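All protein chains but one are shown at their positions in the complex.
And now, chain A:
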Amino acid sequence: MKRHAPTLLVTLLLCGAVSAFAQGGGPVSLKLSMLAVKTIKIDGKPTEQLLPNPGSVNPGDVISQVISVKNATAKAIRDLPVQLPVPKNTVYLAPEKGLDGTRTMYSIDGGKTFAAAPLKKTITVTENGKSVQKEVEVRPSEYNAVRWTVAELGPGQTLELGYRIQVK
């Protein structure tokens, strides 16, 4: 049974040590990394190289955002939602390769609502001089937040989630 999540304010009043549950400490910890994706040639073959913590990036550069989720408790945690916005001045490209992609949902309204791909939206077009409503598919470049729901994270387990963005 899921308890109704209290408001953040209540949570803050009750749990003065929220920060204790931030990076590194607490039963669940999230560690976020930003890596610059570079393509170099090794023996004539283009090869991808990921460079962590780029101090600066050029417009057009691809960045890989990876979250490391750790269950520091002794029990398994189920149905854990993890959320990472698409930062300003970047566009969503694609999920990070080789990571868990289960139950990934996307938002185009700044994180208010999420849905699984493909998302749809309604637009108004003019056909034969009349305004008509049309349902179209949302492109990934329109995503501005991503939420994973981790089904189960075992005690002491670490899971990596992530996606790639491109600097505008």
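Following the convention adopted for this analysis, a contact is a pair of C-beta atoms (placed from the backbone, for glycine too) under 8 Å apart; a residue touches a chain by one contact, two chains touch by 3 or more; residues count from 1.
We take it that contacts and distances are computed from a predicted model.
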Omitted chain (choose from "Cell surface protein", "Aspartyl/glutamyl-tRNA(Asn/Gln) amidotransferase subunit C", "D-methionine transport system permease protein" or "Phosphate ABC transporter ATP-binding protein") - UniProt protein name
"Cell surface protein"
Out of A:Thr39, A:Asn58, A:Thr102 or A:Asn128, which touches the unshown chain?
A:Asn58
Which parts of chain A are in contact with the chain that was left out?
2-6, 8, 11, 15, 18, 21-23, 26-34, 36, 53-60, 63, 65, 67, 69, 73-85, 87-90, 167-168
